[in-house]
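One protein chain omitted, others in place.
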Amino acid sequence: MGLTVVPILLIVLEILFIILFGIFVQYEKLEVHNNIQVKSSQEVYRTIVRDQNSSVANNLTHIEVVNVTNVQYFIEDTREHVQDYYAVFQDIHVMVLIGFAFLMTFLKRYGYSSITFNLLLAAVVIQWAILTNGWILNLQDGVIRISMKTLIKAEFATAAILVSFGAVLGKLNPLQLVAMALIEVVLFQCNELIVLKLFQASDVGASMLVHVFGAYFGLMVALFTARPGDVQSQSYKELSVYHSDMFTMIGTIFLWAFWPSFNCALAEGEGHHRAVVNTYLALTASAVVAVAVSAAVQKNRRFTMIHIQNATLAGGVALGSMADMVVYPFAVLLAGALAGCISVLGYQFFTPCCDQKLKIHDTRGVHNLHGLPGIISAIGAIICAAFATQEHYGESFSKIFPAVGKDSRTPGVQAEFQLAALAVTLAISLFGGVITGFFLRLPFWKQPKGAEIMDDWDYWVLPSDGYPIIPNSVNAPPIYKLPEQTTMIENNA
Amino acid sequence: MGLTVVPILLIVLEILFIILFGIFVQYEKLEVHNNIQVKSSQEVYRTIVRDQNSSVANNLTHIEVVNVTNVQYFIEDTREHVQDYYAVFQDIHVMVLIGFAFLMTFLKRYGYSSITFNLLLAAVVIQWAILTNGWILNLQDGVIRISMKTLIKAEFATAAILVSFGAVLGKLNPLQLVAMALIEVVLFQCNELIVLKLFQASDVGASMLVHVFGAYFGLMVALFTARPGDVQSQSYKELSVYHSDMFTMIGTIFLWAFWPSFNCALAEGEGHHRAVVNTYLALTASAVVAVAVSAAVQKNRRFTMIHIQNATLAGGVALGSMADMVVYPFAVLLAGALAGCISVLGYQFFTPCCDQKLKIHDTRGVHNLHGLPGIISAIGAIICAAFATQEHYGESFSKIFPAVGKDSRTPGVQAEFQLAALAVTLAISLFGGVITGFFLRLPFWKQPKGAEIMDDWDYWVLPSDGYPIIPNSVNAPPIYKLPEQTTMIENNA
Partner (left out) sequence: MGLTVVPILLIVLEILFIILFGIFVQYEKLEVHNNIQVKSSQEVYRTIVRDQNSSVANNLTHIEVVNVTNVQYFIEDTREHVQDYYAVFQDIHVMVLIGFAFLMTFLKRYGYSSITFNLLLAAVVIQWAILTNGWILNLQDGVIRISMKTLIKAEFATAAILVSFGAVLGKLNPLQLVAMALIEVVLFQCNELIVLKLFQASDVGASMLVHVFGAYFGLMVALFTARPGDVQSQSYKELSVYHSDMFTMIGTIFLWAFWPSFNCALAEGEGHHRAVVNTYLALTASAVVAVAVSAAVQKNRRFTMIHIQNATLAGGVALGSMADMVVYPFAVLLAGALAGCISVLGYQFFTPCCDQKLKIHDTRGVHNLHGLPGIISAIGAIICAAFATQEHYGESFSKIFPAVGKDSRTPGVQAEFQLAALAVTLAISLFGGVITGFFLRLPFWKQPKGAEIMDDWDYWVLPSDGYPIIPNSVNAPPIYKLPEQTTMIENNA
């Protein structure tokens, strides 16, 4: 790949991570609590199960209150700290590693690279996200404490970067990808700081933080690192082969199945239950509508694989910001249906236009799966917030909108903050993407060009099944005749 | 596909679902309970952990009894309502979406359709099953309340429909499949009403409700929509290619791994533990025996892929009705071994006979994996019920057989009800399948014929790797020479 420095730089990076982890990172302390407090007798107290403001904020605890002898009693097993999040954490981990990776294997000659660069980016970003999230959002006495929630947050950051990866898939080399990831993660954390901490906006399934941010950042990087002639000359490589599309469906279906875990992971109380049910339902609606619209936009009413692989998932993105907010099941079906429809239309009409008019080449079409449905979700959350009442939400009201009620913030003001959060997310991602794109087009990155684009050939020792092991020239892989051509025989049926 | 109305009809269907959800569906209320009851002092009360008859029937709760001040105290976290079912729910979701889908990818030219129609059917059936299950079985004051159990019930209904899909795989168009699903789900709920509510039969892992029902319904639809000449002329498409069989094994192994979750999901107390262990063990026995018998029935003692892909799973089906009933681990090994053996024999001897004599063409062989082992399971449950005693089951007795003891129902009578449940399931599925089959063969459905059978060509924009993009005639895809033919060279080893 002309990039003999990749191994050295990756190893230096890992050494740097090890040093920084040594200085900053410790485990969250998960001791059994023994909070004993004297209370007035003749009463029964029930304390809130989740004590939100302590240094062990993310530990679910079973609290028993026995007031007779004025004792409030606390009991728990440390194993439960892990268990309350473990199943959803693992689902999200599979989404990031299997889901995103295989969703990118449709390119017929870029399967090895898609999966491996996905894994490499995940491995780098998880470490870097733990560090930056700690520094920017959660530093306690100079120490970053890792708990299950830290891991879930790291997975969210990884998902954002992998969304951006989809936009530049096949066009940047691993060094550029890692550099992009390192920059993007920092901006991702800054955006989270503004959206969640400053604005106290609600984004439980991270449609703004992950999907909108990742999509528009990636599109800007794609725009400013573009080599239009090269992509055009290699466009035959953008086609899939039959089995590469089958591999892609593995990614699609794991994402479809596990998306409720993504949206519910950080939701609490009744909002947790709603996030599961809502995401589950929205996905069914987006699948039905995406299949329908895919056939509708094609002459002969044929389905197109890229629509099925992506737009069926739009319901999950569309619920991201409002999965715990919507309190009417029919409304999430509507949102999912709308997102599925818009996503297919995006692939069919907007992506070619975007490619030719705006010169933004979006390899995996992340704008249609993550960008547009993410904006739908953010708008939905604004509407939900504007009409939110204590009556609708019960005990989950203060969990979803912790700022409402304080500082005289009304639901209407909360809605304005949600809108501001979307605006800031778009601003940071677009501007950050532009800067990063400019930086990544500097000559020393040795960006792939010509036949190197969307091809494993340049990065891999390839097997001999239709892919040449020994190219006839180092810089120009041969255009070889694949054994795919078929000999037509007259139909005698 | 000659079916230009598909997109419109699917969208109309989704709009209908949205309206019906708006009228009928709400979330299950999951408030924290505060049942405080005065009890006599100087005693310690332990209440039953699961309060079965309240409107929040499916909420596991941690109940604390503090008797000193005559207070019975109830405490719980709403997150646990979800968590108690979440891991098994996700496993079942993966079984339905990955397991069933990839199990059908063995057809060499029907991979796209298998996976996508599987997803489409799941998306339609989940919504329709929530509605119909509510209307027929669980309507409360005109409202259907969704909880985690509702989602698991919807997955069960989906599984039944996907079993039927296996029997007609490649022979019906998407419109026929959706129509079949809509009818079948209603009959499925009626059968559940009779079997579980009226007869109070036990069918924890749904061998009768899902496997027997789905298989015989599907077989009848296959029989009455049959076009024997067409299937015969296209029989070369029923063969797999090497990698399509590999994709199928992804489905097989996820089903094998997660089947304990399917059978234990709705089991309670000790029955839950037994359901996990029993299903796990039965699958090991059916895998060993299926591999053995697959070699035994072939000359040269070679294995046959379709046996391995399906019959290894027979142990899971065979335990469905009795997973929580069997109290001797060796007995489940025996049941699993028997089911594995019968399933392979079914594929080898019964399916060809069924095809030629009875004119029932069962594409995926659902009779051998779901029909026969499901009947074994139902018979096993009859035997278990007949010999059930309080002594064997302890606290789980009343959970498995809630009717025994009431209305002077003895174990013998319970066994008779189990038998009646099997008979009703067979009757409804066979009769329902006949009616549905007749309905689906009406000309306006434009059922695929000739070369359109078992071929993605008619439904998809296909890539150019051995599959023709432009057929030489709209109604007759060419028979093309695949690059699969190999040139034999004399063996010089």
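Annotations for the structure displayed:
By written order: A and B. Residues from 1 in each chain.
Here is the rule we use: a residue touches a chain if its C-beta (ideal position, glycine included) is under 8 Å from a C-beta of that chain, and two chains touch if they have at least 3 such contacts.
As the structure is a computational prediction, the values presented were derived from the model and not from experiment.
Among B:A296, B:C353 or B:A423, only B:A296 touches the chain left out of the display. Which of B:F213, B:F258 or B:F417 touches the hidden chain is settled by the complete complex: it is B:F258. By the touch definition given at the top, chain B reaches the unshown chain through residues 42, 44, 46, 49-50, 60, 62-68, 84, 87-88, 91, 108, 239-243, 245-246, 249-250, 253-254, 256-258, 260-261, 264, 268-270, 272-274, 276-277, 280-281, 283-285, 287-289, 291-293, 295-296, 298, 300-305, 308, 312, 327-330, 333-334, 337, 394-395, 482-493. Residues touching the missing chain, restricted to chain A, are 1, 3-4, 6-8, 10-11, 13-15, 17-19, 21-22, 25-28, 30-32, 34, 36, 62, 64, 66, 68-69, 71, 73, 75, 77-79, 81-83, 86-87, 90, 93-94, 97-98, 101, 105, 111-112, 115-116, 119-120, 122-124, 126-127, 146-148, 151, 174, 233, 243, 247, 250, 450-451, 459-468, 472-474, 476-483 (touch as defined at the top).
Criterion: only the chains that are shown with their structure count from here on.
Superposing chain A on chain B by their CA atoms means rotating through 120 degrees, a value rounded to the nearest 5.
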